[in-house]
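For this depiction, one protein chain was excluded, whereas all remaining protein chains were kept in their positions.
Right, chain A next:
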Amino acid sequence: MGLLTIIRKNRQKEKEMRLLFLGLDNAGKTTILKKLNGEDISSISPTLGFNIKTFAHGKYTLNIWDVGGQRTLRPYWRNYFEQTDALVWVVDSGDRARMQDCKQELHSLLTEDRLAGASLLVFANKQDLQGSMTDAEICDSLDLHSITTHRWKIWSCSAVTGENLVSGLDWVVNDVAERLYYSSTSTSQPKPSTKELPIATQ
């Protein structure tokens, strides 16, 4: 084993990313994470505090922070901003009544200095529910087109069925990778995630 191998291995280890999952309460942040991780999603309680999940996605290790969205917890979101590579904003697509609230919280996050470089993925969750808003409608409601300070994308998904969760994560991981590890991404195409997502069985 030569020096180059050791250096490469070390570099591999460093390929970590920090993702922050935020959104209003009842958006489905924890459910998305548990589904991605292949855990049971039938008895998830509203998050009091936060959850951390670490898993491999392609060749990167993701450290995902999922912070509760209840109103009393939102002032504490700022404690988790440091060194965030990507912000994943989860939206309950069925909750038309609180879209304004959702828009305000998102746009106030985007003015935060410590999130300045982060990529933004908006998950339009709960697409499995009839009558939920489409990603285009949510894009308008949240006024995403006005965002010029962050690279962003909206992704419709369903945490219950697992639809589009991995592909959304692929986008955000690649977007961050282009920024952080641009020297090594140019040759490699986005690989499908190593973890197969269990498709809904219930």
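Just so it is clear, contacts are C-beta pairs under 8 Å (C-beta built on N, C-alpha and C of every residue); 3 or more make two chains touch, one makes a residue touch a chain; residues count from 1.
We take it that contacts and distances are computed from a predicted model.
Engineer: Out of "C2H2-type domain-containing protein", "Centromere protein K", "C-CAP/cofactor C-like domain-containing protein" or "Small ribosomal subunit protein uS9m", what name does the UniProt record list for the absent chain?
Structural biologist: "C-CAP/cofactor C-like domain-containing protein"
Engineer: Given that one chain is not shown, which residue among A:N37, A:N51 or A:S141 touches it?
Structural biologist: A:S141
Engineer: Mind listing the chain A residues that contact the chain we can't see here?
Structural biologist: Against the left-out chain, chain A lists 25-26, 42-46, 48, 70-73, 75, 94-97, 99, 107-108, 110-111, 113, 129-131, 137, 140-141, 143, 145-149.
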